[in-house]
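So that we are looking at the same thing, I have put the structure below in structure tokens.
All protein chains of the complex are present and in place, except for one that has been dropped.
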Amino acid sequence: MQLHQIAGNDLLLDVRNLETHFYGEDSVTRALGGISFQVKKGETLGVVGESGCGKSVTALSILRLLPKLTARTVGGQVRFHGRDLLELSDREMRKIRGDQIAMIFQEPMTSLNPVYTVGHQIAEAVQIHAKASRSVAMEKAEEMLRLVRIADPERRVNNYPHEMSGGMRQRAMIAMALACSPELLIADEPTTALDVTIQAQILRLIVDLKERTGTAVMFITHDLGVVAETCQRVIVMYAGQIVEQANVIDLFARPAHPYTQGLMRSVPDRRRGRQPRLPEIPGIVPSLREPIFGCSFAPRCPFVIDICREKTPVLRDVGSSHAAACWRAEEVMGA
Amino acid sequence: MATYILRRVVSTVAVMVMVGVFVFLLLRLAPGDPADIIAGPRATPEMIAGIREQLGLNQPLAIQFVHWALGILGGDLGTSIFTGRPVLELISQRLEPTISLSLLTIILSVTIGVSFGVLAAWRSGGLVDRILTAFATLGFSVPVFVVGFFLIYLFAIRIRWLPVQGYQPIDHGFGPWVVHLILPTVTLSVPYIAFIARIARASMLEVLSEDYMRTAAAKGASAYSMLFHHALKNAGVPILTVIGLSFAGLIGGVVITETVFNIPGVGRLVVDAINNRDYPIIQGVLILVSGLYVLINLAVDLSYTLVDPRIRY
Amino acid sequence: MNGPLLKVENLTKHYPLGSGIFKKSIPVIRAVEDVSFSVEAGETLCIVGESGCGKSTVARLLMRLVQPTSGRVMIDGTDIAGLKKDALHAWRRRMQMVFQDPYSSLNPRLTAGQIIAEPVENFERLSRKQRQALAADLLRKVGMSPEMMHRLPSELSGGQRQRLGIARALSLNPSLIIADEAVSALDVSVQAQILNLLLDLQLQMGIAFVFISHDLGVVEHIAHRVAVMYLGRIVELAPSEALFAKPVHPYTEALIAAAPVPDPTRIRLEAPVEGEVPSPINPPSGCAFHPRCPLAVERCRIDVPPLVPMPDGRVVACHVRAPATDIPGRLAEAGDCPLYPVAMSETLSARASRVHR
Amino acid sequence: MSWRGPRIFRKKDDKTFTAALKEPLGLLLDLLAKLAGPVPFMMREKDADRPATEQVTANIGSGPFKFNEALAKPGASFTYDRNDKYAPRKAAPDGLAGGKVVNVDRVIRENIADQQTAFAALQSGEIDYIESPSADLWALIESDPNLELQVRKSGSVFFMRMNCLLKPFDNVKARQAMLHLIDQEAVMRTTYPPKYINSVTSVFGNSTPYSNEETTGWFKKGGDPERAKQEAGYAGEKVVILDPTDWAAADNMAQLLAAALRKIGVNAELAPSDWGGLVARRANKGSVDNGGWGIFITNESDVARGDPVGNPTLSANGENGWYWPKDDEYEALRAKWSVVESLEERKSLARKMQRAYWNSVGTVLLGEALSSASHRKALTGLIDMPDCTPVWNMQKA
Partner (left out) sequence: MTLLSAPVEYVPTGRLRISDVPRLTRRHPLVSAGSGLLALLIILALAAPLCAGDPVNMDPFKRLQPPSAEMWFGSDNLGRDVFARTIFGARISLMVGLLSAASAAFAGLLIGVIAGYSRSFDNVVMRVMDGLMSIPTILLAIALISLTGPGIGILIVAIAIPETPAVARLVRSVVLGVRERPYVEAALCGGARLPKVLWRHILPSTIPPLMVQGATVCANAIMTEAGLSFLGVGVPPEIPSWGNMIASSRLYLAMAPLTIFAPGICLAVTVLAVNLLGDGLRDLFDPRAKRRR
């Protein structure tokens, strides 16, 4: 069920009840329990949550990059410009990947093919989608390296990944993703593995390029600080569900879901000065192998009441473009 | 790079010397010596002792070794006691068949082995994977000579397509040369196809689970380019290693195949030499083989740089 | 005890690169360069810096997992840097370590009980009952139920495993624990639990911590004093509040500015510092930060700035912000430096970019 | 007895030479025309006059075939081309003599290590002729329409030599007991088909003129193990039987012998090795425990048993003879062999020698296996003679 509909024409991606399961030897893990969200053209949507909440699985499900044998998207729709990507044939899907929807990954060390030069790998994207000749594609690669502010791109284009630092490799990844000027860039924890100063440079770069090319960015991260600095709208995920959705200012000002609130408080923050003890979220994330009754956060929630254990809360409006999946969302916002 | 190669070549010589000494002593300790064989079954012990004297076999070991080692340095592997011909000449006569058989076997094993491995990895878990893995395990489980006799029985006797035995030198025309090598090559290749396919499959599976394969998919690369363009080159190092190992193990297999198909190669030469206790031939061949083996290893190590830019010497 | 619990003097570690017989001078990686600091009993000293700055090497040097090239590590006045095997063995009881990756720091084939009790068993024989009692006690100390002692690490969550790591460190009840990125591999919520545990342990048992991290938020929360390292050297060592209130060394300032803060309304600076961390094989001359430093002057390129004491108890290695006075012992006043007018810190923020929303 | 005799031959004219001897040698002609055992080769003086170990490399090619040096691959194959300059005799071929007409251009002698492969090559027509194929293939050769098995009248005699220097075979009773034990047919049938084996009881083989029935009673009664053991006064000594694993026939027989001895309580043990190892161990006179031996099995062509002087296996002169049987009476008789003139005198001498030999039992005969050759039917003109088939006179259809 989708709340405040975004006006038809500037709606880029519309995900409805997306459900993905992983099949182990003798267990089925419900990595995504049916999530719905939208991405507007040119918007930066933050997807935040702890490990195992399903944020990366969402991205892989959208691009249908899940491992063939062990995972399958069992339900829902992924409408991109109105076309449902889940229905497309492999050939059609391959046309979209890298051309209209691009993706960058977390580990700069292992996400680039170690035995080919960086230029070659960037050029490959151009050759696949723009059917360009080798030389044209290499020129484009050089141009892209200059766009991502890598020093003397003529030399760097012939470097191998192991001859570049972590930061430079991530810039090359971004160059490769944007080579065919996609409409949507999915960034899965792009700066997590980088040092703080380099992370700042890369975040800056993503924001600048986004404004210049008008690409929508789906920014997946677990770091609330990064979300605050780069995203315009945020969805918070927990145990394969979307528990809260809001624009970034509202989310940080008045979090409407106990999990979001708990997360924000447990991050050491200078403004609150030095407390002796950080507020904790007790317990651990529920296992997604067994079905969950009622609200998945109930066992760890300070606001839990009986209904929470019986009926699963539905994502409902608690303010202008601010939704939360909690029966006592209003009280939480007040706390 | 040059210093690395130099160091490796020096170690090659060291290995050959070590093998030389090891084999020299091993043979001298073995019961029976050429004099017994030359004298023939009806010779009396005294006649045998006489022949041994003339062949200089009862000089102290050290002197014999020094004499032989000096010969080696001068490039002379000594003369065969049994046939009186220089060992180098005997070996060079027998080189062509063994090299032809080994080369064809490696070419066949690598092409089929690698493609089986890649196919099995791509269809991992599926029916194709199970069949190819089963074949690989089976291929590895049947002794070479059983395969050999089976093929002779089937192709040469039953349907008479291919010759049973013998070897036609290549200068007698490419046709007869190949025809005579088909059965032996297939026989010898069966275990190596299995060996290479298993390793190729394992290293391909390893590479296919790497992050950069996901990046390639995210770029919209086709299955073919992901397999043969992105993955195969990364799986190159382990595959090259196994090819190097197969080359080394080949000498053992060649001996049996040459016996089954009556190919006058180095393998057969050595086995006969062992039966006749013809020390110079045994020592000569084993040293050349060990030298060849270490050089093959060096070639394989250097070939790594072609496949993986990260490897520099 | 009179002097500080731990006193490190001019600790240095160089890794030779390759050992070619033909090469004359063997190039060296200067991982740790002339590092000195001290830790009082019950105090938490944090070492902060980006990857490649040598903070982990310092930890491994303190625990003698690696031989130092030169310098002294004094515990209660005894230098353990040079001790040989058996002599070193005795000192192991005083100092223990907690590792970063909960998955690979516990032997997957041993049960929790065996892992925790192993350090004690290295020093004295334990009967089964004694071992189980010790394990139960340690598990309770780190907030886990004693039955967990029969579990294998693979059956526990990341947070629980890290608690086992801490319990193992506590088994010899050391007076100092070195935590090398102990919470970096954990999720935020679990991180909070572990940080609280460490603070509780410090209060109850008076344990000193050398806490190594790259996360400034965590550092600010638990540190009494902070040492900032860059390319093997300490560039600033100061009490935590003073450092975060007013960072003096430009690199510290850039670090704090770069760290993302969970407040969308904050003015976002232009990327505080450009360029990459230089390679440790041939570090830049003089102050290693000068190629990336906005305040760099001619002198920074020539000689290495010494650590100069400042009035508020911190030491800073920067020709611009803390020029070495010619009179030894006299503290450099913050205002002393002509280049450090109060307004200075604004020049950095002056480059704040347009508020992007 | 080495034969480097004084210069006794002198050239009379192009076609004849004379030989002047100090003492009478009835066998001169026989020795010059010998077929088996040490065979005389006629060479030019300068080729003949060199030390025994040095190889004669000169090949003159005066016979029907010339040795093709270029194609020679020692151990693998030797090639002989037709010698056009050779003019054969007018007479018909008779054994190794007579007219040597060559009807083929080239003969290649291929050394095929594996019998199975050789047989398969013969079947598929890649080779035309196999000299003494393995016995197990005889049945197959006979059943194949386009192959022919040529069984010769005589073959090779297998015999067992016991170490007379060591217990238990230093006691002649023990050696005589062995005569009882051996059931010749069982031993031969381990390797050869029944219709191609003959029992052999005479010291001089079956097909030689001197073969006779003197004191061969031992064999006729056949194996009676218990009686054999009491007579020998066997006291449990270990008997080591040398077993050449790379020679099928001797290997089978050694295994059968070991099993038979064990069955009657003799502590028999097999010492397997390849032929090289066997020959080395055989020369060791030491006790069984430090490298010595008890029994070994070997064979030689039946024809060779007709020459007690030339063939060392027929000597019995103790330790410097052929593996040490000692019988002075037999030796005395043997010394007269070359002196005796006529065939009849030699035959009666042979009978006396055989009686002495069987009383001292220098060796135990195991039986004779007829030698054979096989060839494709397309190959005709093969000369039938004992032991070998000359290559000339053959014709390929």
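Here the chain labels run A, B, C and D in written order, and each chain numbers its own residues starting at 1.
Here is the rule we use: a contact is a pair of C-beta atoms (placed from the backbone, for glycine too) under 8 Å apart; a residue touches a chain by one contact, two chains touch by 3 or more.
Keep in mind the model is a prediction, meaning the values are calculated, not measured.
*Asks:* Using the definition of touch stated at the top, determine which of D:137, D:200 or D:333 touches the missing chain.
*Replies:* Touching the chain that is not displayed is residue D:137.
*Asks:* Check each of C:79, C:155 or C:303 against the chain that is not shown and name the one that touches it.
*Replies:* The single option touching the absent chain is C:155.
*Asks:* Have a look at A:61, A:106, A:159 or A:260 and name the one touching the chain we're not showing.
*Replies:* Touching the chain that is not displayed is residue A:106.
*Asks:* Residue by residue, what part of chain B touches the chain that was omitted?
*Replies:* 11, 14-15, 18-19, 22-23, 26-27, 29-32, 124-125, 133, 137-138, 140-146, 149, 153, 198, 202, 205-206, 208-209, 248-249, 251-252, 255-256, 259, 270-271, 274, 282, 286, 289-290, 293-294, 297
*Asks:* By the contact criterion defined above, which parts of chain D meet the unshown chain? Give residue numbers in ascending order.
*Replies:* 114-116, 134, 136-137, 139-140, 186-187, 189-191, 243, 245-246, 248, 251-252, 255-256, 258-259, 270-274, 276-277
*Asks:* Mind listing the chain C residues that contact the chain we can't see here?
*Replies:* So the residues of chain C touching the missing chain come out as 60, 63, 65, 85, 89, 92-93, 96-97, 99-110, 118-119, 122-123, 152-155, 158, 165, 168, 171-172, 184-187.
Operating definition for what follows: only the chains that are shown with their structure count from here on.
*Asks:* Find out how few touching-chain steps suffice to connect chain B with chain C.
*Replies:* 2
*Asks:* If you average the C-alpha positions per chain, which one ends up nearest the average over all of them?
*Replies:* Taking the mean of C-alpha atoms per chain, the most central one is B.
*Asks:* In whole angstrom, what separates the CA-based centres of chain B and chain D?
*Replies:* Comparing mean C-alpha positions, chain D is 40 Å from chain B.
*Asks:* Centre to centre, by mean C-alpha position, how many angstrom separate chain A and chain C?
*Replies:* Going by mean C-alpha positions, chain A sits 32 Å from chain C.
*Asks:* Quick check: what residues of chain A touch more than one other chain, meaning two or more?
*Replies:* none
*Asks:* Of all residues in chain C, which are in touch with two or more distinct other chains?
*Replies:* Within chain C, no residue touches at least two other chains.
*Asks:* Between the chains shown, work out who touches whom and classify the graph as line, ring, star, complete or other.
*Replies:* Drawn as a graph, the chains make an open path, so a line.
*Asks:* Go through the chains and record each pair that touches.
*Replies:* Chain-chain contacts present: A-B, A-C, B-D.
*Asks:* Quick check: in the complex, which residue numbers of chain D touch chain B?
*Replies:* 37, 51-53, 55, 57, 73-77, 110, 112-114, 116-118, 120-121, 123-124, 126, 246, 273-281, 283, 298, 300, 311-313, 320-322
*Asks:* Can you list the chain B residues touching chain A in their complex?
*Replies:* That would be residues 124-125, 210-212, 214-222, 230, 233-234, 236, 307-310 of chain B.
*Asks:* For the complex, which residues does chain A have touching chain B?
*Replies:* The contact residues of chain A facing chain B are 63, 65, 69, 94-99, 102-103, 105, 107, 110-116, 124-125, 128-129, 160, 162, 173, 176-177.
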